[in-house]
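Can you keep this structure in mind? I'll have questions shortly.
One protein chain is absent from this view; the other protein chains keep their places.
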Amino acid sequence: MRLLRGGRVRRRRVSYLVSGDEQIRPSHENLRKAGRHVRHDGEVNDDASTELRGGKCFVVIAHGSANGTLRWYKSSRGSSLPWLWVGMPNAPRNVRLYLYSCKAGRKLPRYLKHCEAFGHVDEVPMPTAPVEPIVLGYLAEVDRLVSASDFDQSAWRQALAAYVDRAYVQEVENPTGMLGSSALLLLRRSLGYPDLGQKDAFDATAPSYPRNRTPATLRARRRASQGCPGPRSRGCGKPP
Amino acid sequence: MRKSLVLEFGSEHPRAMVLDDERHARIMTGRALRRKGFVVTEFATVADFLKSWKPGTVDVIIADWQLSADHADGGDHVLERVRQRDWDVSFVLISGKLGEAEDRAEVLARLLESGGARFVERGNSGIAKACAEAEALMERRDLALLKVILSLRAGALSGATVQTTSGEKVVADLLEEVVSKPSSSHNAERPVANAVASRRTRAT
Partner (left out) sequence: MSEAEFTSRWLVIGGSHKRGVTQTEGGRPLIGEKGLGRLATFALGDTIRIESARRNQTGFEAEINWEALRSADALEDYEVLLGPKRRQQGTLVEIRDLSTEWTDEHTSFFTTHAQFLASVPGERFEIILDVNGRRYPVDDPAATLSRLSEAEMVVTVLSDGTPQVDACSVNGKDQTGIVFRPLKEQHKDSRLAGLRISLRFFRRDEAARRLKGVLQRNELVDLLERYQGIRVFRDGINVPPYGLNRDDWAGLEKQRTATGGPTMVPGNSQITGEVHITRSKHPHLVITAGRSGFADQRAVLRMAHCVRWAVRELGSARRGAALGIASGEVPGRVDEKQTATSDDSDSAARAALREAAKSAALNRDPTLRGVVVKATAAAISALDQNEDTLRLYAQLASTGIAATSFAHELRTDFDVISEAIDELKRGARRPDKELIQILNSSWLRVRAFAALFAIIPVKIRRQRKQVSPSEVERSARAILALAPPDKVGVEVLRPTRGVKLVPAELDSILINLVSNAVKAIGASRQRDSGRILVRFESRGDDFGVAVADNGCGVSPKVAAVMFHPLEGQFTDGTGMGLPIAAFIAGRYNGQVSVSPQPPQGYTTEFSAWLRDVGE
């Protein structure tokens, strides 16, 4: 990110690539109506490396799976083919990729090591009715991060989770519709619960939920010298 | 209904299920709960109950202990099956049959194994007591979790789905995932709990 004269931050353009799957429609239309630059279905090259290049930023919406495969559906073909996957030859390089797809975010970003890649570890809701406003709101946050900030997977995750959590609490306590909290809960889950304090929720070897974790303990501060009655602990106003 | 529950549920009505093969007891328990403001569904058999019940869509279940000659259909076994899919829903077992000490210890041991239920003996305003225990148990539920459940419940009851890149996520399934295990519940309620806690801290 470069700081321009006048202190403005340069923003990069984000392109949305939306697969042609039936369950994803009409996300592409809704995104276009919301002002996003969208390439959809057959408009996208079958070869991901050809499509994803030139130092640009992309948000990819496609069917994903836990083994790190994103599939691209083309209605002209009537089927989907693997488009990004772990182990693919000629993987894309030097692009910023936000993989808005179910579950592929656990393994695929690591494989795309020459890219700035970020993904989700569970199911993600589509920007379609009736949860369209909620998902579009989330994607606006994604746009902000993807277009304007340095790439930092952990920081992005924290920021997005914080946004989701705020929206989630708001929706739970004051629902705007029947499914708002469902969509936000899916988003929260898909970001891997960074509020649990796990080092890296996208670590392929890490379990989804903490197991055999050492229980939290109170911290102990060592006394200055042996045997003398210690001073009062921090925070206590009473004299010894 | 207890004031705390009225406050917590707001405009929603808490939902109850009554499972009892004794027709009169089933009807009267349902009536008592409705008077308190519950939305009640009644079942005479375990099979009917299991067909209808969806985890997270009900706030309390009141079940008779001896539902049929088949012990596998006893109220305690129903509790076990419920607990496999909803770890924390309030559950009240009611019976007049536990006279023998040995039976009682076995019953209570099984209740404890299944986790979290109250037991009421018939014969001395048993129905009123069961309803009171139901409310007492509901009051003990985590408020943040309750808010989350209520926010998902309407979608679950209506069979709604959310579109994802993998297909359709049924909200009832999502709700079941939330209530099936403590870890899932805690993950779902944590932001709400933290928000409530920080509001309280700021207030004091």
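Each chain carries a letter (A and B) given by its place in the written order, and its residues are counted from 1.
Basically, a contact is a pair of C-beta atoms (placed from the backbone, for glycine too) under 8 Å apart; a residue touches a chain by one contact, two chains touch by 3 or more.
Worth saying up front: this structure is predicted, and the values here are computed from it rather than measured.
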Hidden-chain contact residue, picked from the options B:G10, B:G37, B:G159 or B:P182: B:P182
Contact with the hidden chain (one of B:H13, B:R31, B:K54 or B:R85): B:R31
Given B:L5, B:L19, B:V78 or B:A117, the one touching the chain that is not displayed: B:A117
Missing-chain contacts mapped onto chain B: 21-25, 27-29, 31-32, 35, 68-70, 87, 96-97, 99-106, 108-113, 115-119, 121-128, 181-183, 186, 190, 193
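Simple rule for what comes next: only the chains that are shown with their structure count from here on.
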Centre distance in Å when chain A and chain B are each reduced to the mean of their C-alpha atoms: 35
Of all residues in chain B, those that touch chain A in their complex: 147-148, 151-152, 154-155, 158, 160, 162-169, 171, 174, 178, 183, 187-188, 190-192, 194-195
Contact footprint of chain B on chain A as seen in their complex: 19, 21, 23-24, 61-65, 100-103, 123-126, 128, 131, 165-166, 168-169, 171-173, 175, 178-183, 185-186, 188-189, 193, 195-196, 209
